[in-house]
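Left out: one protein chain. Kept in place: all the others.
In this document, chain identifiers A and B correspond to the written order of the chains, with residue numbering beginning at 1 in each.
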Amino acid sequence: MNAPFFKFDMFSVDFSLVVAFIIGIGFGFALERGGFGNARILASQFYFTDMRVLKVMFSAIVTAMLGVFFFVAFGWLDLSLVYYTDTNLIPQIVGGLILGIGFVIGGYCPGTSCVSAATGRIDGVVYLLGVMAGIFVFGEIFPWISDFYYSTNMGRVFLPDYLGLSYGMVVFLVVLMAVGAFAAAEWGEKKMAAKKSGERK
Amino acid sequence: MKIIEFLQKIDLKIKLASLAILLGLIAFIISDPFDNLYAKINTKELAVMVQKEVDHVNVDELADWIIKGKSDYRLIDLRSEKEFNEYNIPGSENILITNLLDGQISRNEKIILYSDGGIHSAQAWFLLKAKDFKNVYILRGGLEEWRDKILFPKLASNATEIEKAKFEIASAISRYFGGTPQLMIGEQPTSVAIQSATPQVPKIQAPVGSSSSGAKKKKREGC
Partner (left out) sequence: MTSITGIFSKDDAVQEKVYEPKPYSNPYLVGIGLGLVLLAAFVIMGRGLGASGAFSSLVSAGVQKVAPEHAANNPYFSEYLGDGSVNPLKDWLVFEVLGVFVGGLISGLLAHRVKKTVEKGDRISVRNRLIFAFIGGGLMGFGAKLARGCTSGQALTGGALLNLGSWAFMMMVFAGAYAMAYFMRRQWT
């Protein structure tokens, strides 16, 4: 099978934009279904009251990861043609921290803020404006931080290679870790709910 | 059935978790999903392709593409490094057959293979096709044909007007690539007056028109 289809010229660049739109609809629909258009729900993750963010994210990652693995195993997908970002370790770590802080302050991430804005939340709209302002500031100071931006480039680092384990082994470990995290999350939520109802009495 | 009832009563979460762990376990057992050494061949499809000769490229077509500066393909020279350094068709890359599948070439690229004659390039073609490469072509006649038709085109002494006209064009192409057009006197080739006597393989720099592969539009695919 010639997948990824687009890389084998099965359709034009213009049609790929239609594909983008449709995939986006699926993405936005799923996000809203999960309640991610609501900042309070998103923030609840970090107060242990509703661990939805973890559940949705890791279910999605595990599903897609298993999908990719088995598609490659069946010869249905050429992984070398799938876009893979370079690892720039320090900027990504710092960026992740900043993003995490911004997440709790703002209550959204760029994708969910779109869903939030689409369902009428004003804070979602304001958040989006903030994102654009942040990007603008980044662009403006870029000449001064470009050295940092490009630092610690490790190229494309595939986790199994990095850990010295086989692809399948890492997949299995990630699944175990995710299921473990889910179990912990369920337990944590129950504890929190019991504690809360205990407080109210 | 009791088993089905039992299974239905299990919480959805447990079912999903079990399915995920099962799949993960299978992945662990498979270990490496990339089938590197072996290939599955669609014999009928390949036979038809060979019969129809759809995957051939003629030397004059290639010469035309090079002159025009077309850069949507990769030209692969399958010979040894020494032979490659003595002479190679402008814009070609030197990759040995044993290195063809090591990841330098993507499955969706347009590849033209050549060697001295046609044997190695045909064999390499087969290897790539077996591994599902989509656009693989063979330079018909290989480097021998390239030398014969492009670098050193010959005009017989008893040529017709049409043949003479064609020879003019061929001469221009030949000089572009640094070759020497040849006039045949009886059975002996001699060079056209302008160039010097002995036909030897010329050293060619890549023609100005050919753009590097870096000119390919960089499609941003980040997030």
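Keep this in mind: a residue touches a chain if its C-beta (ideal position, glycine included) is under 8 Å from a C-beta of that chain, and two chains touch if they have at least 3 such contacts.
This is a predicted model, so every value here is computed, not measured.
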- Sites on subunit B contacted by the missing partner chain, in the whole complex: 12-13, 16, 220-223
- Item | In subunit A, positions touching the absent partner | 3-7, 16-35, 37-41, 43-47, 52, 55-65, 67-68, 71, 76-77, 81-89, 91-111, 113-124, 126-140, 142-143, 146, 149, 154, 156-160, 162, 167, 170-171, 174, 182
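By our rule, only the chains that are shown with their structure count from here on.
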- Just give me the whole-number Å value for how far the CA centre of subunit A lies from that of subunit B. 39
- So, in the complex, the side of subunit A touching subunit B is made of residues 2, 7-9, 62, 66, 69-70, 72-73, 75, 78-81, 83, 85, 166-169, 171-172, 174-176, 178-179, 182-183, 186
- Task: Would you pull the subunit B residues touching subunit A in the complex into a rising list?
- Result: 13, 17, 20-21, 23-25, 27-35, 40, 103, 106-108, 132, 134, 221-223
